[in-house]
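Read the structure below first, then the notes.
A single protein chain has been omitted from the complex, and every remaining protein chain is retained in its original position.
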Amino acid sequence: MVETVVKVAINGYGTIGKRVADAVSLQDDMEIVGVTKTRPTFEARMAIDKGYDLYVIYEEKIPDFEKAGIKVSGTLKDLLKKVDIVVDCAPGKKGIENLETYREAGVKAIFQGGEKHDRIGHSFNSLSNYSENLGSDYVRVVSCNTTGLARTIFPLVRDIGVERIYATMIRRGVDPNDSKKGPVNAITPVLKVPSHHGPDLKTVIEGVNIDTLAVAVPTTLMHVHTIIVKLKRDSTTEEVLELWRNTPRVNFVKGSEGIISSAQIMEMGRDLIRPRSDLNEIQVWEDGVHVVGDHLYYYQAIHQESDVVPENIDCIRAMFELIDDNMESIEKTNRALGIN
Amino acid sequence: MVETVVKVAINGYGTIGKRVADAVSLQDDMEIVGVTKTRPTFEARMAIDKGYDLYVIYEEKIPDFEKAGIKVSGTLKDLLKKVDIVVDCAPGKKGIENLETYREAGVKAIFQGGEKHDRIGHSFNSLSNYSENLGSDYVRVVSCNTTGLARTIFPLVRDIGVERIYATMIRRGVDPNDSKKGPVNAITPVLKVPSHHGPDLKTVIEGVNIDTLAVAVPTTLMHVHTIIVKLKRDSTTEEVLELWRNTPRVNFVKGSEGIISSAQIMEMGRDLIRPRSDLNEIQVWEDGVHVVGDHLYYYQAIHQESDVVPENIDCIRAMFELIDDNMESIEKTNRALGIN
Amino acid sequence: MVETVVKVAINGYGTIGKRVADAVSLQDDMEIVGVTKTRPTFEARMAIDKGYDLYVIYEEKIPDFEKAGIKVSGTLKDLLKKVDIVVDCAPGKKGIENLETYREAGVKAIFQGGEKHDRIGHSFNSLSNYSENLGSDYVRVVSCNTTGLARTIFPLVRDIGVERIYATMIRRGVDPNDSKKGPVNAITPVLKVPSHHGPDLKTVIEGVNIDTLAVAVPTTLMHVHTIIVKLKRDSTTEEVLELWRNTPRVNFVKGSEGIISSAQIMEMGRDLIRPRSDLNEIQVWEDGVHVVGDHLYYYQAIHQESDVVPENIDCIRAMFELIDDNMESIEKTNRALGIN
Partner (left out) sequence: MVETVVKVAINGYGTIGKRVADAVSLQDDMEIVGVTKTRPTFEARMAIDKGYDLYVIYEEKIPDFEKAGIKVSGTLKDLLKKVDIVVDCAPGKKGIENLETYREAGVKAIFQGGEKHDRIGHSFNSLSNYSENLGSDYVRVVSCNTTGLARTIFPLVRDIGVERIYATMIRRGVDPNDSKKGPVNAITPVLKVPSHHGPDLKTVIEGVNIDTLAVAVPTTLMHVHTIIVKLKRDSTTEEVLELWRNTPRVNFVKGSEGIISSAQIMEMGRDLIRPRSDLNEIQVWEDGVHVVGDHLYYYQAIHQESDVVPENIDCIRAMFELIDDNMESIEKTNRALGIN
């Protein structure tokens, strides 16, 4: 039997791109052909050290790479000729500019959550709408925050019924590798109200009724969501906990065991000896979940650098119809990535 | 006509205590007799420099003050003999321990929001329940966060009707003068759900239906609240803005004029040349207020060090029935403090 | 007797500009004629509220101001016709671009420390080289860090003799009103070694031998300098303390009185009820000063927003020869600004 192995390019070897590259490499039904980088930084050097072929976006930058002693295998156009799909990891709102290039090259493409749903046409979450994306050519994996909301809210919608959701996103100001952007000592509200996160959830859970507000704060580690859900019927804390216990990529942490902030969650990630100390699962404080009548209250933390990584893998499988059942793909991805 | 001038002691000349002392000094119907301090720090020295008589809590500490060259006028007990009322500004949950001392000394007492309502019996907000505290002996001025909620929510309750409120408090981790406590790089949820802020609002606005969640973040400047209110009827953004325009101690700021975070709000406070760069008003982002049908969304920022200061002044007036009408007291206090 | 009153324009009403404007207004031998702003922000609005006439840099931006309801009195060119001197407070390295404009308008000009000495020709510190700038037309007031170094090092050079200085500048990452720049969680070295601060000191203290290294850290309040001075002879801690006690604009703080970090220093500034809670003096930790033989060790903190403000005032006096003796000007400025 000839095994299909999907050939994958990563366009933009940055925070998300390098993680998707490593995750693809751990699967048996897909492989990385090459990754792109715009400048000869230490990340470019490390891509080579890991064995990835490096391509550049702009041909005129090749001398810069050569001067830095970093081998270039060609341009993005050269790379696109060799692959079945490109995972676009360009900075937010820049990905869409590449769509035409991908179309001309005749390759499928995944975009990240910074792009607008309307421009791509399809949005993806492994748990909530995998099957809708079977065979699609252009798909957007929703953002880290929307992915986090989808993972805990979808089971509620499916099994209990949700009337309305009120959520606040307390976002990390910058990623850990960014020392240029702030805020250093401020809380910054997203004044466009309600924030985009609510509507975005509807692209992967049809008809869900959600309002979100958001602020950015001076931390690098994780986003934290405060969520109040008005359910369609009375429930209990135990019923909701049980529901999430059976939900993939949702993990419980406990304040009573010393995990009192996002700092200890990430310390747990480090102690688990995962690559880059990542935590692909959404982290829910078990002792912060509380149901009173038909109202559910909870806190969850999102590792913004890595929670969408397994979704990108599942998305490739859906787009090539390698596996038709979402739970089967989720389990396969989780096994390969060491997600419990 | 003999003018009544209430004689006031401040027990605990710290973040709140020193501000209340200065605010009392600016009124014509009350005066500071003395303030207390436990240790001979720079704040003790500055109290003397400002002309406040300094008293100690523990007699045995007097030599420490003398050694530092800071003049002590006696102990708390000595001070209590000379005053009509003491404003207790002890650290949270410590104030209640002083209640018996005050009772024995036969002086009225105000406590701060860190104390429990049940232990004191009365809670106070200038706008929402001034008249309930007329003539009371022991009253608690609710916390900075609860005061902030009361100021913007009471007018909604009174004029439009409120069905339910969903709010998240994004709290500053520490005050600006604290370099010992964190968090440095983490978001810390308050796992006791719902947080105490919701129930606390009911002590000053009877029957209000509110759920709150809270986190602490690495900033010193202000708390920020994200608030969603389900009103009893449809409203408009303009109706709500107009309501708050006519509400004392509520101020609008605009993202469109460069006030995009708590940092620029406090810069405005500095540019107003207020004492200590304080902002006693609750700051609402005008371009972050949004009404859709019967749902109101808004962000407000709370200067945790100073928003309760004018409430303490009004509270003294209510307790001695110096003025019976709350709006009259609010206006008098505002004028003296330069609050517009 | 006709009193000379120097007419002053502020080009760039930002962090430094607004403070110099207020400081000029407090003097009896100079006055503000107008200030400039590029955009209709809250700071522009507050300039008007304070009574300053507002001018714009770019005529085409006037409609933006009018739309925001902020009155514009003309352009920079109009303003320059009405003044004797302009204090240029443009962002670093932008000031020099205005030099020709000032020259054409026939007005004297002060530039800030972000500009290069060589381009302006003269640099200024009130204590160390006032007399060199008497009557000059274009002068640069050295940066906040260099001003801080000059204040404590000049007396050492003058009275004890300095062989060599080794200093590290631990710089605040951003000013308190900036929520866009970082770092949030990093230490950023200035890799151009030695940093520019050392050479810059030589522009106001001729021949001083100093090496500096610098880092930026995630705080907004103050810069802190760690300084080791090899003196030309043995000295004692007490001799150095006594020297600085007699030096204007140098203040002592004590760890033993609870001032253990820059946070408590700025709290002291707030408790002093200075405008904007500024601290124009350099703050030296008295219990961190230590002399062993011919080596002096000390820590000083610099309020980067305000330490150069009195220097700008003195500089105007020197340039118009209003007062010939630096100590006389320093004392006059200090009295007007409430500096002890």
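Here the chain labels run A, B and C in written order, and each chain numbers its own residues starting at 1.
As a convention for this text, a contact is a pair of C-beta atoms (placed from the backbone, for glycine too) under 8 Å apart; a residue touches a chain by one contact, two chains touch by 3 or more.
The model shown is predicted, which means the values in this text are computed figures rather than measured ones.
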| item | value |
| --- | --- |
| Touching residue (missing chain; options C:Gly113, C:Pro183 or C:Pro275) | C:Pro183 |
| Which residue of C:Trp244, C:Tyr299 or C:Phe320 touches the chain not shown here | C:Tyr299 |
| Touching the absent chain when the full complex is considered, from C:Leu213, C:Val250, C:Leu279 or C:Cys315 | C:Leu213 |
| Hidden partner chain, residues of chain B it touches | 173-174, 176, 178-186, 188, 218-220 |
| Contact set of chain C toward the excluded chain (per top definition) | 166, 168, 170, 172, 183, 185-189, 191, 193-194, 211, 213-215, 217-222, 224, 226-228, 255, 260-264, 285, 287-290, 295, 297-299, 301 |
| On chain A, residues whose C-beta touches the chain left out of the figure | 18, 39-43, 45-46, 68, 176-179, 184-185, 220, 253-254, 257-264, 266-268, 270-273, 275-277 |
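The rule is simple: only the chains that are shown with their structure count from here on.
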| item | value |
| --- | --- |
| Most centrally placed chain - per-chain CA mean versus overall CA mean | B |
| Whole-Å gap separating chain A and chain B, where each centre is the average of the chain's CA atoms | 42 |
| Geometric centre distance via CA averages, chain C-chain B, whole Å | 36 |
| Multi-partner residues of chain C (each touching 2 or more other chains) | 176, 178-179, 184-185, 220 |
